[in-house]
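Below is one structure, written out as structure tokens; comments come after it.
Removed: one protein chain of the complex. Kept in place: all other protein chains.
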Amino acid sequence: MAEPILEVTNLKTGFYAKQGFYNAIEDVSFSVSPGKTLGIVGESGCGKSVTCMSMLKLLPEKSARVDEGSSVKMHGQELTGKSKKEMCKIRGNEIAMIFQDSMTSLNPVMTIGRQMAEPFMVHQGLSRKQAREKALEMLKKVGIPSPEIKMKQFPHQLSGGQRQRVMIAMALSCNPDVLIADEPTTALDVTIQAQIVRLMKQLQETSGTAIILITHDMGIVAEMADEIMVMYAGNVVEKASKRDLFQNPLHPYTKGLLASIPSLNKDVDRLYTIEGVVPGLQNMPKGCRFYDRCQNAMAVCKEKNPGLCDRGGRKVRCFLYEEGKEADA
Amino acid sequence: MGKYIIKRLLIAAVTFLGITVLVYILASLAPGSPVEMILAGTSNLTQEDVARMEAQMGLDQPVYVQYIIWLKNVLHGNLGVSYRTMRPVTEMLGERIGPTLMLTVTALILAILIAVPLGIVAAYRPYSPWDYASSVFSFIGAAMPNFFAAMILVYLFSIKLGILPASGMYDTGTGESFSMLLKHMILPVITLMLQYVGIYTRHMRSSMLEVLGDDFVRTARAKGLRERAVVFIHAFRNALIPLVTQVGLSLSALIGGAIITEQVFSWPGMGTLMVQSINYRDYPTIMGITVLIASFVLIGNIVIDLLYGVLDPRVSRK
Partner (left out) sequence: MKRSSYFRDVVGRFKTHKLAMAGMCILILELLLLLLLPVMMDLKPYEIYSGFGAFPSKEHILGTDNTGRDLFARLIYGGRTSLYVGLVSTLISFAIGVPLGMLAGYYKGPVETVIMRMADVFMSFPSMVFILVLVSVLGPSLSTATIVIGIMGWPGFARQLYGSVLSVREKEYVEAAKAVGTKNLTIMIRYILPNSFAPILIAFTFGVANAILQESGLSFLGMGVQVPKASWGNMLYAAQSVSVIAMRPWMWVPPGICLLVTVLSINLFGDGLRDALDPKMKL
């Protein structure tokens, strides 16, 4: 396997609320390598987005805090201690990000061209004119019809699929080493979803960008990811290659997730659902966070949150698999 | 965009007609015949004299005919003759427009120029002492009757400190210079704008706060833009849009405030003329002022609409 380009270790982020400080994610570790895709999967509120926002230090300083023990290394360089100014040079340049809702994620009162030109002007010091030419090139690259006209238009004049292409083009402008895609297809029609996934894969092949794909859609992960990390209530509960995870899920939560995917091959009367709800930030149980909803729950699960243990190259957080030895973080 | 402008102009025209109808009806309800008002001083009036005069002025016609005649005249710039001074109303208004516009436009522009940065700072550091100070100021500004504010200002700056004049546009008998005019404008303009500085600051703060939480601001940050660029390029224009709406809504109240402000500072504008005319029941002048103010407010609203169309590309396409 290639050298990882981005390594996240022990990431821990919390929020200040009225009643105190609550951790949103804990003990999150992963890495990505060039040309590979890591899928982060989980229900909404499980900490997928917080993880990525913490890496880029995009969370509001007043209400959020990344724990000091956390480490985010890009090319072996530590990002957690970087100043605001230094982070600006990394964001959009070395690590870029695409967001879910392209309608609200693009500035409604600025032309597409102006918004697309910005990364070139900020990171490559190009003049406005040069930046616009580059932006036009990018628009062509992502397959937007009549790009010259689109440059002068505003976001509301484009279709949802076109806007998401613009977002992708904008994110890839400076050839980032890592692209974080936060639910890039959720707001789109199914046919457009497939186009966007194809586009991202194709661009990844030519540029060798590492992608972190955040989604709750198992179909998209199956399509794109090489490795999958499942998160639940701020914890990583399982991490494995796509093949292993789909063929042999270990964690009861992963099993549940996979069982709840509707399938044409299986003839079932009712879709499988995981009973219950995710515990809130303010009332995290001291034991396993999946305890209340788990079909395999044991006495020990209520008392203690299991650590992440190694099972033949894959990781899982569950007492069912813990044989006295915890995996090194 | 063209369609949008035409639509706004049509609405303004209808509103203008509505206002003229309202004003005309009100004025025709007033007790006393205009002829009696005009001839109030003359003795030995016979019934015939009055009737002849009324026929001459078209007062024997039905009200709607009188209205149409009046409206025609108004559209030709003929607002009639003042009962009080016997001068053409158009001429009298001509002298008064300048001072009133000077006061209101200056106050409005200054209020916006002061409120926008205050609002941005307050939004950028919410719940900081600075934010609290600006919201205390806004609350007091909104609750302060402007004549009371004017009296306090006069007390402080004209009487105690003696540095600023408390009335008129120029000192009497010393000639008229621009610097003197400026000096005379300071207190009335502060009086008039005080309230709006408060209101606009609060609006700017809340819309800026809202915009700073928007997704596209996050995108701008994720692109690697400096915080300054995020605030002043991406957030700023979006935050201005609700402020423009608010400015449009406050135009009419601004004129109302100007009437009172002019009165306190004996400013020779339309407000003082209005108050004098009401005391004399000088209806041609009252109606003339009303129509003129209506036109100003409507023109102001059209300007606001245009500005809105420029700031928000989504508007003109709807």
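Order as written gives the chain letters A and B; numbering starts at 1 within each chain.
Simple rule for what comes next: a contact is a pair of C-beta atoms (placed from the backbone, for glycine too) under 8 Å apart; a residue touches a chain by one contact, two chains touch by 3 or more.
Remember, it's a predicted structure, so these values are computed and weren't measured experimentally.
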item: Chains in view that touch the one left out, judged over the entire complex; value: B
item: Of B:A51, B:I69 or B:A142, the one touching the omitted chain in the full complex; value: B:A142
item: Selected from B:Q61, B:T85, B:T106 or B:Q263 as touching the chain missing from the view; value: B:Q263
item: Contact residue for the chain not shown (choose from B:A166, B:V217 or B:A235); value: B:A166
item: Where the unshown chain meets chain B, residue by residue; value: 11, 14-15, 18-19, 22-23, 26-27, 29-31, 139-140, 142-148, 151-152, 154-155, 158-159, 166-167, 202-203, 206, 210, 249, 251-257, 259-260, 263-264, 274-275, 277-279, 281, 283, 286, 289-290, 293-294, 297-298, 301
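Here is the rule we use: only the chains that are shown with their structure count from here on.
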item: Chain centre separation in whole Å, for chain B relative to chain A (CA means); value: 53
item: Parts of chain A lying in touch with chain B, wherever the complex brings them together; value: 56, 58, 84-85, 88-93, 96-97, 99, 101, 104-110, 118-119, 122-123, 154, 156-157, 167, 170
item: Chain B - residues contacting chain A, complex; value: 214-216, 218-227, 229, 234, 237-238, 241, 311-314, 317
